[in-house]
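Only one protein chain is missing; all other protein chains are in place.
== chain A ==
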Amino acid sequence: MAAVYKSLSKSNASKVDKDSEGGNGSVERKNRQRVLILSSRGVTYRHRHLLNDLAAMLPHGRKDVKFDSKSKLYQLNELAELYNCNNVLFFEARKGKDLYMWFSKVPNGPTVKFHAQNLHTMEELHFTGNCLKGSRPILSFDCAFEQEPHLRVIKEIFLHIFGVPQGARKSKPFIDHVMGFSVADGKIWIRNYEIREIEKVKGEGGNEEDGESSKGRKTKGGDKDTDISLVEIGPRFVLTPIVIQEGAFGGPIIYENKRFISPNQVRAELRKAKAGRHNARMEQKRDTLARRRNLGLEDRTKKESNALDTRELFA
């Protein structure tokens, strides 16, 4: 019986849907996003936790096993197609310490490659917020994202991947967190906050509270008199854009970050600087010796005796 009811209602619903679509023309546009989330081999536990956190936050995501290859990334396209995904979020770990994140729109691009730094996962205890699993976030973009073409592309990709589409299968109906994307120092800083609504107490507040609450009511125009505060949930990380490709894991490069210096280079410079210290010291030593010799301090030649020398005076 139940099955019959189900099928009936389903058919009804589909009919209604069709009707509405037909009636409204092309007004009802659906935002279909599915994200394939996976990492390469050789990720550290931190990277893995970050991946899990992101997967928990994206109900429209599909977590897959580790991807074996680091060079043949175009194979990810087929994999995404296999899972009906149109976005790929790929964690590429290098040398067991550097993490690169690839954000890609799958069938025909673009692809953005980021270097991820300063990872903090939800496991950390200094984040005190919490939110529903699968609730749709509010995406808060810095105004800088509108001002440069490469940032506009990045913003759009973030919107597709981090924005949970309306009516996603596992999404929850309430909104209780904000994801913040900010640009500073040529990097993109990503934060995740819980929206905590605090009821304003009327009876205890007195006159001051009254004025404030009335103001709040005016500005918000909401039905309930609550104030918003934010509490960080995590994860937090910083992304440095490296390269934007036109295709999905392929195609011509349309953006390259001039300011990006690879972590390998940074480490090499550090090492070189460290090695340079010894050389500098040796050089200094040699210089000192030469200088002393020039001054005649190093030789065995006797100093000219002065009449006012202690030795002369008190002989």
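Keep in mind that, in the parts below, a residue touches a chain if its C-beta (ideal position, glycine included) is under 8 Å from a C-beta of that chain, and two chains touch if they have at least 3 such contacts; residues count from 1.
What we mean here is this: contacts and distances are computed from a predicted model.
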According to its UniProt record, the missing chain among "Mediator of RNA polymerase II transcription subunit 22", "Eukaryotic rRNA processing", "NADH-ubiquinone oxidoreductase chain 4L" or "Dynactin subunit 5" is "Eukaryotic rRNA processing"
Out of A:S71, A:Q166, A:N294 or A:T310, point to the residue that touches the absent chain in the complete complex. A:Q166
Name every residue on chain A in touch with the hidden partner chain. 29, 31, 53, 56-57, 105, 108-110, 122-123, 125-128, 130-133, 136-146, 149-150, 152-153, 156, 159-160, 163, 166, 172-176, 178-180, 182-186, 189, 191, 193, 195, 197, 220-224, 226, 228-230, 232-233, 244, 246, 252-259, 261, 265, 269, 272-273
